[in-house]
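Input: one structure, supplied below.
Removed: one protein chain of the complex. Kept in place: all other protein chains.
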Amino acid sequence: MDHNAEPITADDFERAAAGILPAEIWDFVAGGSGAETTVAANRAALESIFLLPRILRDVSACSTRSTLLGRPVDLPVATAPVAYQRLVHPDGEAATARATAAAGIPFVASTLSSVPLEQVIEAGGQVWFQLYWLRDDAATLDLVRRAEKTGCDAIVLTVDVPWMGRRLRDVRNRFALPAHIRAANITTSRAAHQRDSDGSAVAAHTSQEFTPALTWSAIDRIRQATRLPLVLKGLLAPEDAAQAVEYGVDAIVVSNHGGRQLDGAVTSIDALPEIVEVVRGNCEILLDSGIRTGTDVLRALALGASGVLIGRPLIWGLAVGGERGAARVLDLLATELRDAMGLAGCADVADARRLRTARVPL
Amino acid sequence: MDHNAEPITADDFERAAAGILPAEIWDFVAGGSGAETTVAANRAALESIFLLPRILRDVSACSTRSTLLGRPVDLPVATAPVAYQRLVHPDGEAATARATAAAGIPFVASTLSSVPLEQVIEAGGQVWFQLYWLRDDAATLDLVRRAEKTGCDAIVLTVDVPWMGRRLRDVRNRFALPAHIRAANITTSRAAHQRDSDGSAVAAHTSQEFTPALTWSAIDRIRQATRLPLVLKGLLAPEDAAQAVEYGVDAIVVSNHGGRQLDGAVTSIDALPEIVEVVRGNCEILLDSGIRTGTDVLRALALGASGVLIGRPLIWGLAVGGERGAARVLDLLATELRDAMGLAGCADVADARRLRTARVPL
Amino acid sequence: MDHNAEPITADDFERAAAGILPAEIWDFVAGGSGAETTVAANRAALESIFLLPRILRDVSACSTRSTLLGRPVDLPVATAPVAYQRLVHPDGEAATARATAAAGIPFVASTLSSVPLEQVIEAGGQVWFQLYWLRDDAATLDLVRRAEKTGCDAIVLTVDVPWMGRRLRDVRNRFALPAHIRAANITTSRAAHQRDSDGSAVAAHTSQEFTPALTWSAIDRIRQATRLPLVLKGLLAPEDAAQAVEYGVDAIVVSNHGGRQLDGAVTSIDALPEIVEVVRGNCEILLDSGIRTGTDVLRALALGASGVLIGRPLIWGLAVGGERGAARVLDLLATELRDAMGLAGCADVADARRLRTARVPL
Partner (left out) sequence: MDHNAEPITADDFERAAAGILPAEIWDFVAGGSGAETTVAANRAALESIFLLPRILRDVSACSTRSTLLGRPVDLPVATAPVAYQRLVHPDGEAATARATAAAGIPFVASTLSSVPLEQVIEAGGQVWFQLYWLRDDAATLDLVRRAEKTGCDAIVLTVDVPWMGRRLRDVRNRFALPAHIRAANITTSRAAHQRDSDGSAVAAHTSQEFTPALTWSAIDRIRQATRLPLVLKGLLAPEDAAQAVEYGVDAIVVSNHGGRQLDGAVTSIDALPEIVEVVRGNCEILLDSGIRTGTDVLRALALGASGVLIGRPLIWGLAVGGERGAARVLDLLATELRDAMGLAGCADVADARRLRTARVPL
């Protein structure tokens, strides 16, 4: 085996996955909405943020350990909810959940998991359940209660999907799920599998199942159904962050859904500073969309995030090597983060959150 | 037919049109003046504007409906005046007017329409008449009165064409109109058809017919000739917007004429915010030049425009598929706009105009 | 002949000249110093400046006429001093001087003209004499007096050449003048012709002939030798502009010598606004380095320049077509400038100097 070819970065895994996956599945994972302006901006914005490392601090015991939602984690990272993971590997969410548990960080299981929540839980780590609010309110609240009963540690309500964004790759591909992949957590129509639909079958399915009428009252309804911590995923406006604080959510995820919802939405990292300001420590602030390296995590921490979610890289790892691939991706991230923290003179995550940054237009 | 090849964006239509049209006609449509700095800047400026979507708002009844010049429209969009549309398809303005009427938005008929106004009106929708002030004042005011009599809904006076900009593609091509295409609304010389001219015959013709001496007094003369609402098209300086308000115009179109007049002119979207400020709601503010997607429309609304005009995309649609092509372009725009609005948490156009934006240099 | 190939912009002449000239002569003309950062920045900076055109002004009598050094000119433009013009065409400065006279603008004759001043003067237009201060003071002042006696209209003292910048193309080419080309105005060594020198023979020659010890006292010495108006060419710092005003110079040329002296020097257009501020109308402000189109001239005027100098484009014209080529380049510029002014709503140069600009990072 050619040593040089062994993946040592998330980008390596991306290239490898691109070479392995069937084109339309690759497109489903890689794609964003519209002109993919936001997908591109996610990376460009992160890369334009430079760090001011500190010196002469003892980093011999440099530790990436932290807490998320008040519970200890080995990294200030969780894996992002990603639907239908069996698309890229037969083991799907079972594998990524095990890899995530082994990495000592929370796994966020999607409503649209292709492996049922009960099996995901078997991986043994912290599991957060990501909730899409269905058109059927009762079924939705059942999902919440089931998540709690099964042993999930938090509910993550995704709030940026009144419907699925126009992902042109999927539209062009008339993308539909293969017969053996399905949303294992919910009883649902066959829309996601009907390729004859005009455009993306997955989008049609989403539109059929999820409500576009969700409002802040949903928070109260979830609170009534469960005592689990509640995370709002998918906000970018400071006004919404302030509102989330008023509604007493435990954490928010600053996110543009990896550029898959509103094309032209601001990048998470650009939105972060103002949100940090209005939140004033009143809830945890996570961030996703474009995080690829330990330096990216450090950028987010330095700008005030409590932690980040990792989306596509985990899927690339899963595609390339199943559980081991996913584990390796998380391993690399842990290595990179500890490396970056130490080189920046940070002995712990608290130090990292005190780093200064400079924005340099390249 | 290859499904992937079916156009699903304006850009797809552009590529298709480029493949179909004779080179010099393509050049006439696509080209801008000089080094086409402004043509390029139009897109770059729009793409550098990012939106801050809002969450947890009921967008189940998300509607793009609005009013323009006080009358209801299905989208806050009109089709821009584009001369000589029979150049790209035998049905010309008859087809685009029908497609525009079907889309529930105003069609702006050019003074240089290749189909007479009376035929355009038959399409049945709202029609605004775009006026180039001729060297012959009486003939000009006749045009205004004819527009009113024929049933037009507004006069759009274009104010950025003392003469035609130096469009180098046309100059190099010695572009002249084919014999069967003519300015059907006016009695005019054959200059536009004489290819032996030094440079662009179309420019020579324009220069022969239109006055370079137009001043603000033109507004009063139009007001005396008609009671139709009056729109000034083609301004970029806030001082001119303020003046337009003083002259009591009903709307202005912030525009650099799609980069076809002054090369190096500022982009409309960059000019917009200061204009919104000086206008203070005292007239409607439309914008064109570079709008291609629903996200672009949302960008313009968020920055304070009442609506936008769409120029070249309509012509691409017409070239590719006649009325159906044009209709499809408008359809896609409607779909994209509703999609973008909903994803941004906007239930209606008023919400869209309250969105915040961030400018990110990419 | 292929009509499309006829040059209609300065850039067309550039391409044509590049195809005609021997490589090392092309390099001498095109090249800048060092990494040519400033050469590239000159264009990038101009292209990032956008104009806010005005509307509804009578531009039927739009005129580019103006004055430079108090005397009427057909354009607010002079041709920049360019050494050794016979390198690119046998007629050299005789041809460009005639073309410039015909264009109704001043010709600036270089100390290093390959045609003697007396012959240049025969062209009949305004001629300004560009002075390099020689190591021999007496010879220098003789040149000044000779310029006045021969009928020149101004002295242009170049102040950014203590020695020639490191132009790497010339160094690599070991560039030396061919035997038949010489500095016709001065008695001088053969250094410029000796190719065996280490690097650029032209640079070696310059270094041998010109003084690197010039100070502000030179101004007084010139004033004592002549009553001609005095122009300082080649400054970029506002402090120097202020000093020039105190020394009572009639005009300054904000210039980085077309990127041929200090690589990394700021662009003229970026330096201009602060200079305009400190000069407060106390002398004329010309600008050169990178001006290629009428829009560029308008940009400079809008930012406060009284006029511009045109360097390389004139030489491209001369190379391609002798006097006619040079004349055509100036013709195009006149056409472009009038076009741009009219489209921007400027009836005259005074209007142009009141235009607003916006800087847009592209």
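In order of appearance the chains are A, B and C, and numbering begins at 1 in each one.
Following the convention adopted for this analysis, a contact is a pair of C-beta atoms (placed from the backbone, for glycine too) under 8 Å apart; a residue touches a chain by one contact, two chains touch by 3 or more.
These numbers come from a predicted model, not from an experiment.
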(request) List the displayed chains that the omitted chain touches in the full complex. (result) A, C
(message) Going by the contact rule already stated, which one of A:D170, A:E284, A:E336 or A:D351 would touch the omitted chain in the full complex?
(response) A:E336
(request) State which residues belonging to chain C touch the missing partner chain. (result) 33-35, 37-38, 40-41, 44-45, 159-160, 162-163, 165-166, 168, 171-174, 211-216, 218, 232, 234-237, 239-240, 243, 261-267, 270-271, 361
(request) For chain A, enumerate the residues touching the unshown chain of the complex. (result) 3-4, 6, 8-9, 11, 47, 49-60, 62, 293, 295, 298-299, 335-336, 339-340, 342-345, 356, 358, 360-362
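We take it that only the chains that are shown with their structure count from here on.
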(request) Could you grab the centroid distance between chain A and chain C? Build each centroid from C-alpha atoms only and quote it in angstrom. (result) 58
(message) Can you list every residue of chain A that touches 2 or more other chains, as numbers and ranges?
(response) 361
